[in-house]
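Notes for the one structure printed next.
Of the protein chains in this complex, all but one are displayed in their positions.
Note that the chains are named A, B, C and D in the order they appear, and that numbering of residues resets to 1 at the start of each chain.
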């Protein structure tokens, strides 16, 4: 490793050294400072928050002997969630989903983990921090986090990420309920392209949750020495969470599909109503207008015009015709 | 276990101790009282009806050595149905579905089971009781429930829960038939959003029955010492029930989809009818009105107006035009 | 077994005892009479036609040692087709489909089989008999039925049931062709709800054929001593039949879906035609009526009214306007 | 075998005896003449072209010891493609697809094969011959057909059949392109029921290609002594062809679905255009007609009628109103 380069640029690394009886927080300014911890056999968590500092990542890769492709996956923020086993560590990629506005403006952030015998490294872009509660738990001397291995520690971090998904799901549920209400109340505000954006957001979440589930399934099946049997119930629990999230997503997708159908049928129903109005008015008045037109003709010989009760008779005709029409429409259930 | 705490709050636990030759019902006021039964090697059923009393659940967990995650699943009423094998017991989560109103107001209640060598514990929220007939069967000295093991006992409880699903399915069948009738009779009352609610209810049931089937499949495949071979035909029977319920759900879903299609096509057909009415009236009278308008013009030189039979001729024209139109519409099958 | 009870009620049981060299038909009036046949090691077929006589079924269950759940499946006429292996017999449930009217009034009848080393028992509700040709084949001394085992015998009965499905499929094919013709000829008689009933019938058949296929697949995979290797080609043949039936059902379902689409598009096309008629008439005459209206006004100063050729000019205007409109519609391909 | 019967009816059988160094064609008039070839250990191909001659088929079945069910499959021209292994031969059913008119008049012909150690028998209805090029290849002394085994020979015949499918696929492609062109050019000729017939043809091909693929997959997996390892690459090749054909069918199906969608949307668009025309004309002229009607009234006191410029003012009003309407429609993008 070239230490000269690393000293040229100040870095900020958080390292938490911990064990059943102690807990220390260190701010490292160079990757060199990691080495003593590696040799000490004490467990430590290294949190790396700068994925753009390629040099820093390469130095860490050298220290922990991380495969070139794993480092590239860490850097590439388009990497799908996955788990890969290497000889001396396990490599995980996961995705944080959150939103600062609403469900159609989801932000996705990649969090990668590397954990081995006595170390956990987490790599994040750090625009949104969800690990604070975990730091608090680590300070608790009676917590499981200090006692159990690096696999349990990683599970805790991963669980924090997946718990966030439920927040997003709930937002989606609320959004769907709002659309439902608007559609049921026949609101004019609702637009199909709005519903479309929600469906797109669902797709985005689905695209993340599928490989996440596979990743956790790979953990379950793993026979790596870094994954201990006693963590199994916990990881099964996370697995169930992913299955549940997927089922919810599926239900939400179906709900949206049905809402679109109702929206479309409402358009048809409204058009039907508009047509009926037009037809009723036109069907009543067009024949009447014709009759009026007839007696507005200027023929010299039109005997009705001289009749004493002609005008009254014509009004009677108008009335009878109108009533007949109304009756017809009533029979057809148009009112 | 901290007995002081448990004595601080009065609890209500039902415990049924039973064997081939005896059956006793006990009302326990503290979890301490469970211990003698555990040691006696007699079979007993403990029914816990208060999932909000966290302390009570924790005490039970301590006595029976139930894993922390299982207890959390018991408390969390959103848990999916599942079966988990532990060293000294089997843990089951199931869902009761019932309704106090109609099919669109389903209520879902979680019932969890823990059974081991000589004990069955059932955990329920207890707003709706379906285990009464089972208590009766237990009182019968010749019944299978007393003779067979804890696995058969749990099967009996589970079977009672799943039998309830058929009630819901039948309600759904009736609802669908009602919609069918209304649509066929072209009722004006029916609304697409009503059908939508039914479809949503179907989804809810489906979301429960799928993992329930998996749970029973897991039972079938289990090689736990607590599951005996002679219970296999019974559990196969429940499994078949879940498959049958799923098939019925699928058929109901297809029926609803088709009903929506018919509903939509009826709208189209009605609109077509409305349009035809408008078109027939307008097409007959608009040209006539024009002709009447022509002879209402005030041109000085209009020879027809002076003709002796002008007025009669014009009425003939009206008549012929109308008949021609009617014939045209008949040919087009618009009547 | 309690023989007193069975003698209290007269029963009617058909028993066919047969072997390579003989064939005897017996009418039994009590289940007691079955026992000598069981001991004689000769093959026999017992046909039970009364599923409502619970006592009779229980007696038979006692004689042949049939599991309680199997007997319950035999009684429950909602049981899905299935095969279950027991120690001393194989249990099969199958469904007969037939209709006395048309495809939308399918009747489904459950036929169950139990066969062991030297006996075949068939249980049916007996409203519709399809086993007559089999009785004839049994009378034939050179037929395979007498020579081969009970598995082949059961296959023959099952094959007779499944052959019936083809009759139903053909009826469905004819029905679909009729709908096709009606839709192509743009018949007014056809209604979407009729097509819906056909689709429902398809679903019903599908619901039976799926588990039937599974049941036959279970037979193929069975390693029971009652299923001999030489029957394999025959059972493969039935299996293929079920696959073929399922493929046909799927094609019929697709055909119906497409017919509904065509039906709906025809509605749209007709509406389009209606609209065109209205538009053509209205577009031609509304402007003309306006012009006629203008010259029906009573202004004192309207120079055109005094023109000598005013009336002729106005008619020319009417004509030119009409011709222009017609040309426009022709260009738009509305005629 | 009863030779008397076979001599009673003249039969026509083609038999090709071949080896690396020789090739002979024989016209047999009786099945008796086959036997010498069977004993000679030389390879031969027997082509049977008359599936209605049950006696002939039964005689062949006797000679080659073909199972009764295989012979029934050969006779039944509704048999699905399949492969079945028997002790001394392999039995294959395949389907030839061709058309004498167009894609909606597909004709399907069944071709079955039986091949064993030194013989290949092909059974066809023989209304359409595709094996001529193979006869030519057989005459070529350097061709692989003479050198390799009966499995390779059967592969060659099968390959000829499957190659025909591509011809049909290409016809379908052309048909779809024609429909595409007609729809894009908004042709009036196209009808939904025509597209429907194409979709039906696709279904028919799909119904054949699916089991054909399974049949070839069964060949690949077969461990029969009649299938040699060196034929594997060739059969893999045919397998790939079937996969490719299925993918093409799927693409064609999707294309047709989309074309139907476009067709339906075109109807909607046209209806929209018709409606716009009507609305523009009616919206402009109906108010004008009303105004003209007003001044056609006969009230004694109507001051406007006496105004000097009344008539000119009214025309100005007509003009302004029309221009305002046109502007409104332009804003709404109706032109």
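Everything that follows uses one rule, which is that a contact is a pair of C-beta atoms (placed from the backbone, for glycine too) under 8 Å apart; a residue touches a chain by one contact, two chains touch by 3 or more.
Everything numeric in this text was worked out from a predicted model, so none of it was measured.
**Student:** Which residue among A:98, A:166 or A:263 touches the omitted chain?
**Tutor:** A:263
**Student:** Among D:149, D:296 or D:310, which residue is in contact with the omitted chain in the full complex?
**Tutor:** Counting the whole complex, the residue in contact with the absent chain is D:296.
**Student:** Which of A:88, A:117 or A:200 sits in contact with the chain that's absent?
**Tutor:** A:200
**Student:** For the chain that's not shown, point to the residue among A:54, A:136, A:167 or A:281 touching it.
**Tutor:** Reading the full complex, the residue touching the unseen chain is A:281.
**Student:** By the contact criterion defined above, which parts of chain A meet the unshown chain? Give residue numbers in ascending order.
**Tutor:** Its contact residues with the unshown chain are 67, 69, 78, 80, 82, 84, 188, 192-193, 196, 199-200, 203, 207, 210, 260, 263-264, 267-268, 270-271, 273-275, 277-278, 281-282, 285-286, 288-289, 292-293, 295-298, 302, 304-306, 308, 310-311, 314, 318.
**Student:** Could you list which residues of chain D touch the chain missing from the display?
**Tutor:** These residues touch the chain not displayed: 183-184, 233-234, 236-237, 240, 243-244, 247, 251, 254-255, 258-259, 261-262, 265-266, 268-269, 271-272, 275-276, 278-279, 282-283, 286-287, 289-290, 293-294, 296-302, 332-334.
The working rule: only the chains that are shown with their structure count from here on.
**Student:** How many hops, at fewest, get you from chain A to chain D via touching chains?
**Tutor:** 3
**Student:** If more than half of the interface residue numbers appear on both sides, call it same; otherwise different. Which is it for chain C and chain D?
**Tutor:** different
**Student:** Calculate how many whole Å lie between the centre of chain B and the centre of chain D, each centre taken as the average of the chain's C-alpha atoms.
**Tutor:** The answer is 43 Å.
**Student:** From the mean C-alpha coordinate of chain C to that of chain D, what's the distance rounded to whole Å?
**Tutor:** Comparing mean C-alpha positions, chain D is 26 Å from chain C.
**Student:** Can you list the residues of chain B that touch 2 or more other chains?
**Tutor:** Correct list: 268, 271, 275, 278, 282, 286, 289, 293, 296-298, 302.
**Student:** Are the chains arranged, by touching, as a line, ring, star, complete graph, or other?
**Tutor:** Topology of the interface graph: linear, an open chain of contacts.
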